[in-house]
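The complex is shown incomplete by one protein chain, all other protein chains being positioned as in the whole.
Order of writing sets the chain letters: A, B and C. Residues in each chain are counted from 1.
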Amino acid sequence: MIKVGIVGASGYTGVELVKLIACHPNATIGAVTSNTYKDQSLTDIFPAMRGFENLVCEALDIDALAKKTDVVFLALPHKISMEHAPRFLERGVKVIDLSADFRFSNAKAYESAYQTHSAKDILKKSVYGLSEIYRNQIKECEIVGNPGCYPTSILLPLIPLLENGLIRTKGIICDSKSGVSGAGRSLSLAAHFCEANESFTPYKVGNHRHTPEIEELLSLHAKENLHITFVPHLLPLTRGMLSTIYVQALDTVAEKDIRKTYEKYYEQEAFIRIFRKDAFPQIAYVKGTNCCDIGFHFDESSKQITIISAIDNLLKGAAGQAVQNMNILFGLDEKQGLDIIQGAL
Amino acid sequence: MIKVGIVGASGYTGVELVKLIACHPNATIGAVTSNTYKDQSLTDIFPAMRGFENLVCEALDIDALAKKTDVVFLALPHKISMEHAPRFLERGVKVIDLSADFRFSNAKAYESAYQTHSAKDILKKSVYGLSEIYRNQIKECEIVGNPGCYPTSILLPLIPLLENGLIRTKGIICDSKSGVSGAGRSLSLAAHFCEANESFTPYKVGNHRHTPEIEELLSLHAKENLHITFVPHLLPLTRGMLSTIYVQALDTVAEKDIRKTYEKYYEQEAFIRIFRKDAFPQIAYVKGTNCCDIGFHFDESSKQITIISAIDNLLKGAAGQAVQNMNILFGLDEKQGLDIIQGAL
Amino acid sequence: MIKVGIVGASGYTGVELVKLIACHPNATIGAVTSNTYKDQSLTDIFPAMRGFENLVCEALDIDALAKKTDVVFLALPHKISMEHAPRFLERGVKVIDLSADFRFSNAKAYESAYQTHSAKDILKKSVYGLSEIYRNQIKECEIVGNPGCYPTSILLPLIPLLENGLIRTKGIICDSKSGVSGAGRSLSLAAHFCEANESFTPYKVGNHRHTPEIEELLSLHAKENLHITFVPHLLPLTRGMLSTIYVQALDTVAEKDIRKTYEKYYEQEAFIRIFRKDAFPQIAYVKGTNCCDIGFHFDESSKQITIISAIDNLLKGAAGQAVQNMNILFGLDEKQGLDIIQGAL
Partner (left out) sequence: MIKVGIVGASGYTGVELVKLIACHPNATIGAVTSNTYKDQSLTDIFPAMRGFENLVCEALDIDALAKKTDVVFLALPHKISMEHAPRFLERGVKVIDLSADFRFSNAKAYESAYQTHSAKDILKKSVYGLSEIYRNQIKECEIVGNPGCYPTSILLPLIPLLENGLIRTKGIICDSKSGVSGAGRSLSLAAHFCEANESFTPYKVGNHRHTPEIEELLSLHAKENLHITFVPHLLPLTRGMLSTIYVQALDTVAEKDIRKTYEKYYEQEAFIRIFRKDAFPQIAYVKGTNCCDIGFHFDESSKQITIISAIDNLLKGAAGQAVQNMNILFGLDEKQGLDIIQGAL
């Protein structure tokens, strides 16, 4: 059994990790930490989490935690992750970091969007945890930078098309919509019920921090520097994310090329579902699962491709993919603990 | 492995049954039927149900179905259940009926609320499927009348108090609130998004069909005929039910008597959680689980007890309790396939 | 034109007052204050409030404000209202206070639920602003204690029955449900979108501060001290409140007595609508209006009456009734500025 530490267990992502590991056949929770809710059980913090009366949050003590765990999930704000991660690695504990701190291979890109990076040597060793794409590297690594939710919903549909040279690298537009849980459990006016309910809001238009993360990865797979237009919006619902992505196919590309590419690229993937022609993902179809659904429309005359992708922002967009990465890291079947069957409602 | 048939698999309750049985370690789906969606897979009908592309709905053929199954769940409208149930029993197939047709022991009470009962001999043999209360009878029976959702949320908190003679039998008031999924997947103006959203609506005040069901059971356990006031309301949310129940304690009864009674009565129960003083159930805490949460407030001076109970109307209020009953019927651990961990969201 | 000051204009109640006064044919906004949003316009604070770019919030300066206004609405937390109200009255400015500070005639009752009352002489002069009931006293007064939202939804249906001696004074049960805007614009976990959405929550069971307010008023009209059971719940919607009230008719009382009493009592009332038999209020019917809808069910055999009342918590439950009181105070037609036609959605 893999012994797991969950650092920052009292946020929405942290508690999803607790839930997933608690059900995992090959992993067990070694310890959970929360500075805010120190000495409270998960059931105290989240009464919905029945059965966790004895799982009590500790204050973070890296030495103590390292002794009890083979791997830690850091569900912390960026900057704080950066400080703690190296200390776990030194103690031989693998790290799956859910902040932005270890997602970039280019420290400068990170620094332009966030702040000075204080663990650049670790950053170099970290692997971007987009499981389907970096599986082989994740297998060998010590630290995973788990992708952002928006990037996951955008990279999974775009990478196969870019790698196969089917689309233009200029003019890619990503219109993304996220449920409110993406903003976390910290209070804010934007996430206040009466402000979010019955509204729909674009935010950080043109300057969301996920943009450089997306661009770095897309550029890598396109083998050229590319820039995208990315506009996130806030949906009046709790869980789920849908991205509508507009790209231009090369002149010689036909609809069947796109379809074949997707089907082949993701043929073996348990968590990716390619929709048939004229059927499209929606948030209800992925909520509660670790899946990414992908559908597309191809306009023959303009060669414009409209791609729809949907994920659960807390699962494939955060905790689910993190567990998938843990499975890879420890040589387990990737589906372990993630083989969730979602009902219709 | 128990071979299960799900008759009426395309409604919200039916599909919950499919999901639960698909995950059940000791049961397997023998066949699913839907006259409306004949020849379509569950994934076709509910794209959220990924992995069920090969589970195709058959039209109902009792002979064929009986050969493939040990037990059938009937997720059918009342009256139709009544016609089919006897024919399954004749063929040696056990029946768990989710309609109202086999819930009453008194055919007259049924007939006054519904219509002529055409299978009264079967009705006599059927056992009311409130698992925690009728476990012993369910073990031995051939047909279970699975309780309504409102009755489940009201009977579980009231039966212990009535059996122990702690409360008055007159003046019991049940103010219940249900999510819209309780109305099923059939279209109606009340369940039209723009009508239900941002509203809250009492309905069938004074004449809901669950009233006689509740009264029959409460009377049985109180050992006297009693009448209640029951007012259901529609909440603008998908899943969940909460009942606020007002009863009068006898003069000699103290708060600790109530607490002790609950704790003892439900001590061994995996699906019932008694809240500590000053903490109360809410829908978010039970959504997605087979649990019934119960909390109460005792007013010393007036001896008024306010009981709050919460369930997921589709699980403990329907499909979950039906599976719990199947477990009992087949001598399995009651928690099998129902040991769902719900996250915070 | 009545010159109006709105103190605390940046909360949900304050901004409703701004909107109502801005449309009022006989009143004009003299000044608005907000310490938090000083020097910002209403449009800055609430971009939905278009056309208020020039209405800038001042910090509270009582002397300055008194010069510009005939009446002030205090949309402040309790305790703070108590400090300011006397100073406006000294300067000849009438006060309509929306906090709890001037609602009680019995200072002890106030003090047991809130804190020490520092303006008891003013409290004695204040009139409870339940417009339909205290119209005559409001006409003559200088300071109105505007009722709480829960009390409004409960008192309006109960006072006629108590005054006419139709119901028992013991065992009155009020099961109330409120939209989240009742919690105001201040951030809290309970009003965080992901916590309130898709849930339904009882709170302050047995000890909500509106209980003594309701009891004082009911006792006054029943001419005896009475106690009620009051349980508030939080609905996952923005605006609106519905109370389901359970009372016992005296043995000699028939359904038609109740109906006749309501119809006569509220015959002349523009803002009260009595529903016909078997039809019941719902939140969607009152949202956006200053109305209180009332319907009831009478159970002949048990003499139990179930009363349903619905209001918009921000209008009849707060800002709307406050403006109605201003109209009374200044001898205007009560409907002025409140003759809102609500659409179906």
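Keep in mind that, in the parts below, a contact is a pair of C-beta atoms (placed from the backbone, for glycine too) under 8 Å apart; a residue touches a chain by one contact, two chains touch by 3 or more.
Model, not experiment: these values are computed from the prediction.
Student: Could you tell which one of A:16, A:58, A:195 or A:216 touches the chain left off the display?
Tutor: Looking across A:16, A:58, A:195 or A:216, the contact with the absent chain belongs to A:195.
Student: Which one, C:2, C:15, C:57 or C:205, makes contact with the chain that was left out?
Tutor: That would be C:15, which touches the missing chain.
Student: Looking at C:37, C:102 or C:285, which makes contact with the chain not pictured?
Tutor: C:285
Student: So which of A:135, A:233 or A:259 would be touching the chain we can't see?
Tutor: Missing-chain contact among the listed residues: A:233.
Student: In terms of residues, what is the contact footprint of the unshown chain on subunit C?
Tutor: 12, 15-16, 19, 22-23, 46-51, 181, 198, 238-239, 273, 279, 282, 284-287, 289, 291, 314, 341-345
Student: Residue-wise, where is subunit B in contact with the chain that is not depicted?
Tutor: Subunit B touches the chain not shown through residues 12, 180-181, 185, 187-189, 191-194, 196-198, 236-238.
Student: Tell me which stretches of subunit A touch the chain missing from the display.
Tutor: Its contact residues with the unshown chain are 171, 173, 175, 177, 194-195, 197-203, 205-206, 227, 229, 231, 233, 235-240, 242, 244, 246, 248, 280-284, 287, 297, 299, 301-302, 304, 306, 308, 345.
Definition applied: only the chains that are shown with their structure count from here on.
Student: By CA centroids, point me to the most central chain in this structure.
Tutor: Smallest offset from the overall C-alpha mean is found for B.
Student: Measure off the straight-line distance from the CA centroid of subunit A to the CA centroid of subunit B, and report it in whole Å.
Tutor: Taking the mean C-alpha position of each chain, the two centres sit 37 Å apart.
Student: Which integer distance in Å separates the CA centroid of subunit B from that of subunit C?
Tutor: 39
Student: Where in subunit B do residues touch two or more other chains at once?
Tutor: Within subunit B, the residues that touch at least two other chains are 198, 238-239, 282, 284, 287, 345.
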